[in-house]
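Here it is, the structure, as structure tokens.
Let's look at chain A:
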Amino acid sequence: QENVRIATEGAYAPWNFLNDSGEPAGYEIDLAHAICEQAGLSCEFIVNDWDSIIPNLLAGNYDAIMAGMSITEERQQTINFSDEYFPPDPSRYVALAGAAIDFEPLSGARIGVQGGTIQADHAESNLAQDNTVISFTTADQAVADLAAGNLDAIFADGAYVDPIVSASGGSIEYTGPEIMIGEGMAVGLRKEDADLTARINDAIAALKADGTVDGLIAQWFDGRGPYYAD
Partner candidate 1 sequence: MQAFLDDLAIMAPAVLFNIYFAAASIPIGFVLAVFLALGKASSNPLVNLLSRGYIYAFRGSPLFIQFFMFYSLALSLNVAVWRPLGISGFVLHPLFIGPLVLVLNTSAYSAEIFYGALRAVPRGAVEAARAYGMSRSQQFRRVVWPNLIRLAWPAYTNEVVFLFHATAIVYFALPVIGTQKDLMITAKGLFERDFNAFLHFPVAALYFLLVSLVIFFVFGLIYQRLMRHLPAQPRLRFMPGWLR
Partner candidate 2 sequence: MKQAEPSAAEASPVVELRNLHKSFGALEVLKGISFIAREGQVVSLIGSSGSGKSTLLRCINMLEIPDRGEVLIDGEAVALKGEGPERRIGDENQIRRIRSELGMVFQSFNLWAHLTILENVMEAPLVVQKRQRAEVEAEARAMLDKVGIGAKADAYPAQLSGGQQQRAAIARALCINPRVMLFDEPTSALDPELEVEVLRVIKLLADEGRTMVLVTHDMDFARSVSDRVIFLHQGLIEEEGSPDEVFGATRSARLKQFLNAANHD
């Protein structure tokens, strides 16, 4: 049985996070176990900073990335992606309750993002002109700054902020438009590992077909979706 090391960030609930016992857990972890079982691989998780997650893949310190990473053209220049395992999902703004932000046009606002994400790219190219874009090393830190009132809004994956909005008891709420960026999330792999990519793709296809993926999405994302069945 081939051993595959999978890197995750461990700070992007509910995709991946460290549970109370300090182990990686979340949607991607469950999914990875399913994929590995399906593909007949033995899997092992490695927690790695978001910043250096691609360099360390290339350096051979692990074989795959499952860390809420969206497929982008830029990333495709250096790594391969498997087929997506999380459908394209709109990115959302959230702000403290009662912060009336004018999005027509958005200007003069302090927007928090996690550095190196598709939202950060988007903000840099579309918002930086008139707003202050502040990038944090982890998404958690952006949330902390928002909660402390140091940001007007954060811009992040809809499914990332969704549970925060619901768990915040009304103190954090959605605002502004939903923006569709990214082409869904997928496993990141080294270009030369075509064989592994193929095996993972097969497994993902099978798991999508038998409803396992949708089941896990329902389980981890509060039944909110998005699903492949639609």
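Quick notes on this structure:
By definition in this document, a contact is a pair of C-beta atoms (placed from the backbone, for glycine too) under 8 Å apart; a residue touches a chain by one contact, two chains touch by 3 or more; residues count from 1.
Candidate selection criterion: all candidates are chains of the complex that A comes from, given by their letters.
All figures in this text were calculated on a predicted structure; none of them were measured in a lab.
Within this complex, chain A is touched by candidate 1 out of 1 or 2.
The residues of chain A lying in touch with candidate 1 in their complex are 51-52, 54-55, 58-59, 78, 110, 112, 115-116, 128, 132-136, 141, 144-145, 148-150.
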